[in-house]
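Shown here: the complex without one of its protein chains, the others still in place.
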Amino acid sequence: MKILKLPKEKLDLFASVVQQFGELHAPVEQDGRYVFKRLTRWSDARLEYDRTILPPKKYFLPPREALFRYRPGEGFVPNTDGLDQRIILFGVHACDVYAINILDRVFAGKYKDPYYQARRKNIAIIGIDCLPDKQCFCRSMRADFVDHGFDLFFYDTGDYYQALVGTALGDDMVLATGNLFEPVDAAEIDDYKRRSWNKRRAFQVDVEIRDLPEIFEMEYQSEIWDELGEKCLSCGSCSMVCPTCYCYDVADDVELGSRAGKRTRLWDSCLFASHALVGSGENFRGSRSSRIKYRFYHKQRGFVAEYGRPSCVGCGRCVSACPVHIDVVQVIDRLRRVEDVASR
Amino acid sequence: MLLADEVSSHHPVLSDNPYQPHMARIVRIYKMVENNHLFTLRFLEDHLAHSFRHQPGQFIMLSIPGAGEMPISISSSPSRPEVLELCVRRVGRVTNALYRLRTNDVVGVRGPYGNGYPMQEIIGNDLLLAAGGLGMAPLRSLLWYALDHRDKFNNITLMYGAKRPEDMLFREELTALVDRTDINCLLTVDADPSATWKNHIGRLPSLFDHAKIDPMRTYAAVCGPPVVYKFILQRLLELSFPKNHILMSLERRMKCGIGKCGHCGIGYKYTCLQGPIFTYWDAINLPEMI
Partner (left out) sequence: MSKPTVGIFGLTGCAGDQLVILNCEDQLLDLVSLIDIRDFLMASSENNQDCQLDLALVEGAVLSNRDAETLRAIRKRSKLLVALGTCAVWGGVAAMNRGADRDADRDALLEEVYGDIGRGYDSTPAQALHEVVPVDFNITGCPIEKEHFLAAVASLLNGDLPLYPEYPVCTECRMRENNCLLIERGLLCCGPITVGGCDARCPDLRVPCVGCRGPAGDANAGSLVAVMEEMGFSRPQLAARLRTFAPGGVA
């Protein structure tokens, strides 16, 4: 992999040059939190942000998206609006890049989702390294570092950003800046290692995921699920803010006085009562406890069977977005806890 | 450099879109049972009608423009191509919209999806089909596939039970099988108020008394409401059926049919990709499956 460095004071120059590759989007502040947004000026970008309210998922799988327009006689005509828009996401954290890599696998496979894939192709990602706060457990989820899925990835090494070039497009961006980037030398490599070491020590939250699938199986009947079911509001907040929740609903609507209309998909959540409801009226997950169990089970156990790792990346968003303080880290800790058999 | 319109005509969303419904004409509506009509469809485009191939047990996503899309199992056999037969129960918004359509109206179809029955494994063995109520709909594809390729199977047994004769799906064609010697076709109803029924009367599991089943060389395809699974599975397990020879067809909510939308998840499997045909072994290992 090509590794270069960019002097920090040249970052805004770099930003102005890469705009030729697409519309520049970066985290900006919104009432003390951060959101990915189109930049109107570079100075609005907040690269030291903790986490955005919504993950970059919103660019690849928008909350609402028209899939088809229907016209009698024409049938279903795919909607291509917005798919070819070139965007550069500047300042994506490793966990969020990791999450996009997970979504890549879901939306690929035997049946490729052409909407997702078109956006993925046209949206460039410039990653940036970060330091953990009290909600981050990406390291436990092995998502504190990514080796692919980005075009460029920047590590803050003091006076420089060390840049990993991930794709040909990333290389084109580097080249377009003329000679802004410089080769790295041994001192900067040491800077990187020092930062990596410091980052590792900065994690305050740790979850053990080894053999977690088996423990989920063993605790399938645990009373934890009933307690969580009592608490959960089924508000869907955790699913909306999750960088790897991809469930969607599809709805058709018609125009007034016509059979013409459009087919839209929109974000959905397995916590909603209708999620597993079938036409005959049977609901396979009618209780809130069965639904929240399914959510944890699918992320931490089901996904492991399917893709070899949990789909959780440890970004901490669901923890801060839950109005009733349901905390995945605490749930896993409790599932792992050795209870005194006698007191059961 | 491609021009803008060339770019869009090459767009995978237009050229290779797994969500794209293909329009099909309703060529026949057969009012089989009240609120369980059999719809025969044919793709408007001839090449699709010729090339559509499915496995018994697979399903399609059916679009009723303006009302929505839903999964429907294919009731016709791959051995009888060119048209698709769908036995659709009138239960919700989309099926209500379908029931308002007439012959010659147009619907959308994409698929086939799902794993279907493991034909490579089944071929060369005995086949037991056990259905209750509406469970005959997905089994009918397998039934006719087996009868149309009769030499590929050993003994074939069908056990089908409904509440009353008038609730029995495919009643005419199934009662015509009773006298055939190449299949042991056992039909039963719980009650026969009209006193016209010439076959068995009694619960579905009682048909086991009339069948000779060798569990070691038989694959059992079971479909029906939960109560059917409960009692049929019980009988099959009593006969020491290998758990992976018991094949169940499941129904789940689906919005995509291709493993993306998340609705049909059971444990770590998606009904649309790894199902809808699951073995009893799968069922034991996946929570909340039945």
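For reference, chains read A and B in written order, and residue numbers begin at 1 within each chain.
The criterion applied here is as follows: a contact is a pair of C-beta atoms (placed from the backbone, for glycine too) under 8 Å apart; a residue touches a chain by one contact, two chains touch by 3 or more.
Everything numeric here is computed off the predicted structure, so don't read it as measured data.
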| item | value |
| --- | --- |
| Touching residue (missing chain; options A:117, A:244 or A:269) | A:269 |
| Residue touching the undisplayed chain, where the options are B:48, B:97 or B:119 | B:97 |
| Touch with the omitted chain, as defined above, among A:73, A:178, A:257 or A:281 | A:257 |
| Contact footprint on subunit B, counting only the chain that is left out | 66-67, 93, 96-97, 100 |
| Absent-chain interface as seen on subunit A, which is shown | 30-33, 35, 53-54, 58, 63-64, 230-237, 240-241, 251, 253-259, 261, 266-267, 269, 272-274, 288, 320-321, 323-325 |
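Rule of thumb we're sticking to: only the chains that are shown with their structure count from here on.
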| item | value |
| --- | --- |
| Complex contact set, residues of subunit B against subunit A | 7-8, 11-14, 16-23, 63, 65-70, 89, 91-92, 94-95, 106, 108, 251-253, 255-256, 258-263, 265-269, 273, 287-288 |
| Subunit B partner contacts - residues on subunit A that touch it in the complex | 67-68, 70, 72, 75-76, 78-80, 83-84, 106-107, 109-115, 117-118, 220, 246-254, 259-261, 263, 265, 268, 270, 274-282, 284-285, 290, 294, 297-298, 301-306 |
